[in-house]
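Left out: one protein chain. Kept in place: all the others.
Up next, chain A:
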Amino acid sequence: MSSPLLHLDAIDAGYGDFQALFGISLDVAEGELLALVGANGAGKSTLLRTVAGALRPFSGTVRFDGEDVTALPDIHRSRKGIGLVPEGRRLFPSLTVEENLRVGAATGRKGPWDLKKVYEMMPLVADRRTRKAARLSGGEQQAVAIGRALMGNPRLLLLDEVSLGLAPLVVEQLYTALPGIRAEGTTVVLVEQDLTRTFAVADRIACVLEGRVVLTAPAADLTREQVTAAYFGTLEVTSP
């Protein structure tokens, strides 16, 4: 069996004196879509930030494509192909949509994604290309944030709460982009609060509870009840 694209081993991480992650071990195979499920504050965003290199773990190992990248800062991990769409979108507000996308290409990676392809996939974004990012609606901002990450041609795309604060219809539109992204072979790890949507898109689901992965299984093998139980930590769960 080939080694997983992303391999986390016994990750402890947090901020200063506060520990958010406890002994997280997780594999993500190339081409897979893994959904992280868990309550607010469970450590999902911290986990994504640790994978992207924005946060150095206290201990443990992050391997990307077989290489130990634990000590590599975010700058170098993005050049290696880890793209993070951060929580809260974090566009460059004074830049136009197109400028935001172009800055995304600063990873210098070659691949299928360029301005033309992003615009083709997200006509919504194309219509707004000359508008300042600060003047976009939440949904438009999120679409640009995803486009900006794609411009860096990542092998692994980390999507942090794409639907946060957005109307269901807008979220629906954003998710229509997902098959196109996966068709390019991009591996995706996403955080999503909506269980129905999670089950619809995920190959595998990992439930995070208070900084620990309490359940990991292929989405097809899981029931909503199992995931809900893991989410609230109300039941002793056993992997099927």
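Points to keep in mind about this one:
Here is the rule we go by: contacts are C-beta pairs under 8 Å (C-beta built on N, C-alpha and C of every residue); 3 or more make two chains touch, one makes a residue touch a chain; residues count from 1.
Assume contacts and distances are computed from a predicted model.
Within the choices "Phenol hydroxylase", "NADH-quinone oxidoreductase subunit J", "Branched-chain amino acid ABC transporter permease" or "Zinc protease", the name that UniProt assigns to the complex's undisplayed chain is "Branched-chain amino acid ABC transporter permease". Of the listed positions A:41, A:73, A:112 or A:138, the one in contact with the omitted chain in the full complex is A:73. Across the entire complex, the residue among A:99, A:114 or A:184 in touch with the chain not shown is A:99.
Within the whole complex, the absent chain has one touching residue among A:86, A:111, A:147 or A:211, and that is A:86.
Note on the undisplayed chain: of the listed residues A:4, A:38 or A:152, the one touching it is A:152.
Touching residues on chain A toward the chain that is not drawn are 52, 54, 73-76, 78-79, 83-84, 86, 90, 92-95, 99-100, 102-109, 132-134, 148-149, 152.
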